[in-house]
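A single protein chain has been removed from this complex, and every other one stays in its place.
Each chain carries a letter (A, B and C) given by its place in the written order, and its residues are counted from 1.
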Amino acid sequence: MKTIKVGIAGIGRMGKIHLENLATKFHDVDLIAVSDINSAVKDFSSHFGVKKFYPQFKDLVNDDEVEAVVICSPTDLHAEHIKIAAKAGKQVFCEKPMDLSLSTVNEVQKVVEKSGVKLMIAFNRRFDPNFIKVKQMVNDGKIGIPQIIKITSRDPGPPPISYIKSSGGLFLDMAIHDYDMARHIVGKEVTEVYATGQVFVDPEIGLEGDIDTAITILTFENGTMATIDNSRKAVYGYDQRLEVFGSSGMCGASNNLQDNHFYYDKNGSHGALPLDFFMDRYAASYFNEMKAFIDCLKHNDVLPTGGHDGMMSLAIGLAAKKSLQEKRVVKMSEIL
Amino acid sequence: MKTIKVGIAGIGRMGKIHLENLATKFHDVDLIAVSDINSAVKDFSSHFGVKKFYPQFKDLVNDDEVEAVVICSPTDLHAEHIKIAAKAGKQVFCEKPMDLSLSTVNEVQKVVEKSGVKLMIAFNRRFDPNFIKVKQMVNDGKIGIPQIIKITSRDPGPPPISYIKSSGGLFLDMAIHDYDMARHIVGKEVTEVYATGQVFVDPEIGLEGDIDTAITILTFENGTMATIDNSRKAVYGYDQRLEVFGSSGMCGASNNLQDNHFYYDKNGSHGALPLDFFMDRYAASYFNEMKAFIDCLKHNDVLPTGGHDGMMSLAIGLAAKKSLQEKRVVKMSEIL
Amino acid sequence: MKTIKVGIAGIGRMGKIHLENLATKFHDVDLIAVSDINSAVKDFSSHFGVKKFYPQFKDLVNDDEVEAVVICSPTDLHAEHIKIAAKAGKQVFCEKPMDLSLSTVNEVQKVVEKSGVKLMIAFNRRFDPNFIKVKQMVNDGKIGIPQIIKITSRDPGPPPISYIKSSGGLFLDMAIHDYDMARHIVGKEVTEVYATGQVFVDPEIGLEGDIDTAITILTFENGTMATIDNSRKAVYGYDQRLEVFGSSGMCGASNNLQDNHFYYDKNGSHGALPLDFFMDRYAASYFNEMKAFIDCLKHNDVLPTGGHDGMMSLAIGLAAKKSLQEKRVVKMSEIL
Partner (left out) sequence: MKTIKVGIAGIGRMGKIHLENLATKFHDVDLIAVSDINSAVKDFSSHFGVKKFYPQFKDLVNDDEVEAVVICSPTDLHAEHIKIAAKAGKQVFCEKPMDLSLSTVNEVQKVVEKSGVKLMIAFNRRFDPNFIKVKQMVNDGKIGIPQIIKITSRDPGPPPISYIKSSGGLFLDMAIHDYDMARHIVGKEVTEVYATGQVFVDPEIGLEGDIDTAITILTFENGTMATIDNSRKAVYGYDQRLEVFGSSGMCGASNNLQDNHFYYDKNGSHGALPLDFFMDRYAASYFNEMKAFIDCLKHNDVLPTGGHDGMMSLAIGLAAKKSLQEKRVVKMSEIL
């Protein structure tokens, strides 16, 4: 049986998830090495049987044993790391976003294309079992022509202000997942974006020039409309819902709950809240996306999400930002 | 026990509902007379024990026995009928909309104010038990500050083209209910409107210059945002949902279903669809709004919805129409 | 259009429901007269336009105008009233139970058969829209052969002790509805009964020799098994659920709720309770059963529930009582 020889760059929160999945759930992967500037994470990778540890990314890439790299480094290194890996002829799996600048993303795309390696951008939600089921129903024509997409995406609490300073803000670090989901479901490109937003959760977020609550409307080239609402803080948990309305019906997915208990007393009926941690909510999707990457490499198939997806979601996020600032509808042709 | 002496003008679809409710469920009402240009409806009113029938509205108003008139005449007569009734010193309950022109509505308002009679505009959904419960939870502070309102409002099928020709279109005959609901829940005024729409259901609707599928975003003076999606045709029934998200939680109402059956076979779990006829869906609200009108007259209380509500919903609808046509955000100050 | 000329005997709680329904919702009924020993109810019937009032049941029956009588008198008069009406050649609709003695029920049956009139026993739950839907799914073969029936039937609170003294107890005044429902769904007769019970709600109920909480298992001639649980007091409302499990699937009906609101806060998700008053919960069934009666009379059809149904449910209740007392399984052949 062919195995894929993998190296992981950056053993932070996402790096640990991918490392543990690759080490314990993949029988067709050899985990060759990890790289991280912080040598303290070496214990973690050793525990899972990874033998080589590199402080420098370039050494990981230059390890002849490594065929594919999983890039989980900080966002501002993604573009650089993809380019280095591509030039070295390694297959690449990279956490989103590719970068916060469209021109950089474009440049990365060109390098990847020239190199001939495969690049997968980790839009993990596409691999969530609920959303897979929704996408499949849409593809099977069960709702006819999609007309209205509704996405609710609310975090259980805001990230630290330090994160917001460099993340690009709500549209680029949070809503970008929902823009990708809308594109994924419709299977078409967006032509117009309108976004509005407020600071409701924390005034400090406003001081950074960002918002914490927003609604975006996307119009697609085929007329489909999407409305996406985001909040940095839903006190009742991590609210992740999708609904697709079409000419022959409606489909969607409700939240994954913490459990399935019910309770009735004289005051009402009561039940569980949504899972409130993204790693629990999307545990299956992190495994599934990695499985898709590994399987495609094994069978030399086209990867399900690539640089184009990364670029388009970023562009929609930039359009939303501009729409909010200029209080007007923004055409995608102004951005791309 | 004091009784209120009522006359009904126009025994069409809504007139029949109000007549039957008043005749069979109100012990404190005397149904004095009805008026309709079509004498064929006389049988209907006689069956419910109404003794007097007038072909002309003015004769109904001039009947000294009549204290209050329920106006269910065609939309283009509403303004005229309200003015006649007000000048004659009769209390007025009028179906929505008051008119499709803001200046006419303004004029009606002035006449009513000068006359000193009470005017209730029949925004029946405010009296639906589900939405009453939602409003009450919001008022009780159970969700804290409302941040995002989501309203889904989809009809089971489009009205005849003839209706659309004179109704003012989707924003003025359909979404107007949802605009009123958003205003009702937030308890503030709207400052900006963005609307987008498509013709998905029937090209003939497009030929009339209207759309059949739309999303509207309202921004309120206090920052609350509302997203409202409308469709003329949901194949699965009459879809009427409301969700209010705030700083301390989320509340809302799901659809009223045809029944509560469930069925599991090897293909999945299955259940009932939403009620698909507005008269079934909103049966309770039609009774409740009339009860509110009668009770307020009896106790000389302020009516729950008045001319101002009719005017503001109309203005939002006109702003939405302008937004769609000019593909831009419209400020309410441009309209009012 | 042929109309059915109806008299109502006994204007108590059920009599008022039937009177109001017949007076306001039936266009093919003439409500001729009512009888009640209490002349104070005359105002109620006059309000709904009933012209004749008789203090004595026999005078109602002897009124030549009356074709059909609706018997809502106290339980201990049911048998006598049915016999009088049948002998007078009137069609009969009678509230359940027919009587608490099997021999009396048998005798009534014989009188009715000899007279040739139609007799409908008011098992209203068979006419509830939810349970109609379940019965229809079973009849359509959607679950294949029914194997297990589960009925949950819990009242919001116990009746007065005075009622329990004469009602025959939980098995005969409450579970009897569920026994009828099980027979209705399976469409076969019961062969064995096992019942167990406790006094949990009120020790006074125990002092009367009754229980307030019970489970009954019925075995049908075709092997289908039913488990029925009853309680006199569910603090969360009137709990009325049905589930039918079979070789090809499962179907059933969940509770009718007070409304469809939802609420999420940091402690959990919350919703409405079941309707907690039997007249609200079964409002539609009271109308539907009367409509079935009137329609069958008009078209000379066989009535949907007759004396045999009344007798069999009573017999099962008596078997359950014996099973509890003797702590053993009771065969229906011991009772019938």
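Quick notes
In the analysis below, a residue touches a chain if its C-beta (ideal position, glycine included) is under 8 Å from a C-beta of that chain, and two chains touch if they have at least 3 such contacts.
Bear in mind that the values here come from a model prediction, so they are computed numbers and not experimental data.
Across the entire complex, contacts from the unshown chain go to A, B, C. Note that of C:46, C:62, C:166 or C:248, the residue touching the chain absent from this view is C:248. Per the touch definition above, the residue from A:139, A:166 or A:254 contacting the chain not shown is A:254. Among the residues A:221, A:265, A:301 or A:334, only A:265 touches the chain that is left out of the figure.
Listed for chain C, the residues touching the missing chain in the whole complex are 145, 147-148, 150, 152, 154, 192, 194, 196-198, 200-201, 213, 215, 217, 219, 223, 225, 227, 229, 231, 233-236, 239, 245, 247-250, 327-329. Along chain B, the points of touch with the absent chain fall at residues 235-237, 264-266, 268-273. In the full complex, chain A makes contact with the omitted chain through residues 24, 27, 47, 129-130, 133-134, 137, 142-143, 248-256, 258-266, 272.
Here, only the chains that are shown with their structure count from here on.
Taken together, chain B and chain C share the touching chains A. Computed centre separation for the pair chain B/chain C is 40 angstrom, with centres defined by C-alpha atoms. The distance from the centre of chain A to the centre of chain B, each centre being the mean of the chain's C-alpha atoms, comes to 42 Å.
Here the spacing of chain A and chain C, counted between their Cα centres, is 58 Å.
Within chain B, residues 248-250 each touch two or more of the remaining chains.
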